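Let me begin by presenting the structure, written as structure tokens, before commenting on it.
For this view, one protein chain was removed and the others were kept in their places.
Note that the chains take the letters A, B and C in the order they are written out, and that residue 1 is the start of every chain.
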Amino acid sequence: MNEKEKLEKFFTQFPGIGPRQAKRFVSFLLFKDIIYVKNLTDTMLNLKQNIKRCPKCNTFFSIKNNYNVCNICMDPRRDKKKILILEKNADLEIFEKASIWKGTYFLIGKNLKINDENPEKSISLSPLMNRLKTDNVEEIIFGLSINPEGDITKDFIKNYLEEQNLLKNIKINELARGLSLGSEIDHSDPITLKSAFYNRK
Amino acid sequence: MNEKEKLEKFFTQFPGIGPRQAKRFVSFLLFKDIIYVKNLTDTMLNLKQNIKRCPKCNTFFSIKNNYNVCNICMDPRRDKKKILILEKNADLEIFEKASIWKGTYFLIGKNLKINDENPEKSISLSPLMNRLKTDNVEEIIFGLSINPEGDITKDFIKNYLEEQNLLKNIKINELARGLSLGSEIDHSDPITLKSAFYNRK
Amino acid sequence: MNEKEKLEKFFTQFPGIGPRQAKRFVSFLLFKDIIYVKNLTDTMLNLKQNIKRCPKCNTFFSIKNNYNVCNICMDPRRDKKKILILEKNADLEIFEKASIWKGTYFLIGKNLKINDENPEKSISLSPLMNRLKTDNVEEIIFGLSINPEGDITKDFIKNYLEEQNLLKNIKINELARGLSLGSEIDHSDPITLKSAFYNRK
Partner (left out) sequence: MNEKEKLEKFFTQFPGIGPRQAKRFVSFLLFKDIIYVKNLTDTMLNLKQNIKRCPKCNTFFSIKNNYNVCNICMDPRRDKKKILILEKNADLEIFEKASIWKGTYFLIGKNLKINDENPEKSISLSPLMNRLKTDNVEEIIFGLSINPEGDITKDFIKNYLEEQNLLKNIKINELARGLSLGSEIDHSDPITLKSAFYNRK
């Protein structure tokens, strides 16, 4: 495998990138000068070296902030007793942009696959468990994808924490299911329609 | 305008049909024999002659059922005190297929356009108003499209009935807004996300 | 099957119409008044009664033109010795709109299906054969779809006419295959690319 094929293979591992676009990326870099590519690779390495995971919520944050936890977990105005569980950083950013959540987050990184045989290993819940033991948590909201993987992941986390006896007196919620913006009734799937109906108010 | 163009023009008025597909429809009929076309036109005329609108809920039903109201409004098991307001027949069929609604319906036919100048004329609410006066209605649920037209229509109906003093002691609900099946958080629009968040449970 | 279902079934036979859109068509007609529907059905029946097929080229034309052949076959400026074979009327209209063809047409109505067992019955070639016998035809151009059905149909017609010894001294052409407007090389399929390459000029 030559350099081009090797780099193409790397790019096909990027989310959403197939072989054709991987080729275009390689071609794009070939046409750029070496200084551009050096800047790009330096930025990548800097990112990895200057970013660490928050031990409270699993988000990534810059080590330059001089603290041991991320900006949100450090912010005294954010309610540590309320935890919104999301899959990934991009989900967190959507919530932050919408300015609707004043609590904190916990990122699981990735939903479980259906038939995951070692779910305990696929999701690292220990930071969350530590917070449940020490932070007087009052509410946990699940904000995972509305699909079988998201549901399985939610159920696993709930059961796992319950078995550890960590959910006493904690309100467990999840984001409402219903009709999203732009929905027309006669194009709705029956599962969404039922949610929308039983959650009516 | 010759016959072909005249028929093409008719077909472009059909929902979702542009000029190219209208041409294909005409061509399709040209290649069919006269008996086929006669059967089709007879069926259309029969439909119009044998179907009337239910004076209770505006749905269309066969005059062959020998009653003055539709099957649903006639069914003693359906709760006449609960009314689900929908736009069109196709929406009603989706609800019937999902078997989730045991009350009755009211069809408005079409949502209002934005800037409709005579909303009272665009939607005929008199059958609904009669029911509110006589049927001891307890709950009205709005099940219109989740878009500006649906919202405007809902607000118009609500205000109009309120001004007529017809909504006293009636619970007004609407289908829940939230994340629909298949949603991923980072692809959600902020309006849907807010609904999903504030309706969490 | 009631009237609505019967009409829905008719509409699902229309080209490109699935069950959901068929329902919408029925609903659309239900909301129109009887006069509208009467006008529509009259137009359909008029179309069938006032239109006949040209015995020269198979196109449909209005019987009001008082001639036995269509406008194009009747037009002295159109070269009867050149025949462009197309599938359907919509194809003919595209050519007429583009004003590139000064010869005449022959419509086959429909391409053969793959594995058609009686191709002689599926396509009526007798009007074409009559013209080949009497009109001193000099050029036949095939303008069928660029797909297996189009190719099979073209081959069948060519072989059939050849067996009848009707293609002597006639130039047989077909529309060029190559890169269409908007093509990018690296998105082209290899078959199109080969055509474009071998037809280069």
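Please note the rule applied: contacts are C-beta pairs under 8 Å (C-beta built on N, C-alpha and C of every residue); 3 or more make two chains touch, one makes a residue touch a chain.
Every value quoted in this text rests on a predicted model; they were computed, and no experiment measured them.
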Residue of A:49, A:99 or A:165 in touch with the missing chain, whole complex considered: A:49
Across the whole complex, the chain not displayed is touched by subunit A residues 2-4, 6-7, 10, 14-16, 20-21, 23-31, 34, 37-41, 43-51, 60, 62, 88-90, 93, 109-110
Subunit C, residues in touch with the chain not shown (by the definition above): 86-88, 90-91, 93-95, 97-98, 100-101, 141, 143-147, 173-186, 188-201
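Simple rule for what comes next: only the chains that are shown with their structure count from here on.
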Mean of the CA atoms for each chain, then the mean for all of them together: which chain is nearest? B
Where the centres are mean C-alpha positions, what is the separation of subunit A from subunit C, in Å? 54
Distance between chain centroids, defined by C-alpha means - subunit B, subunit C (Å): 39
Residues of subunit B touching at least two other chains: 88, 90, 93
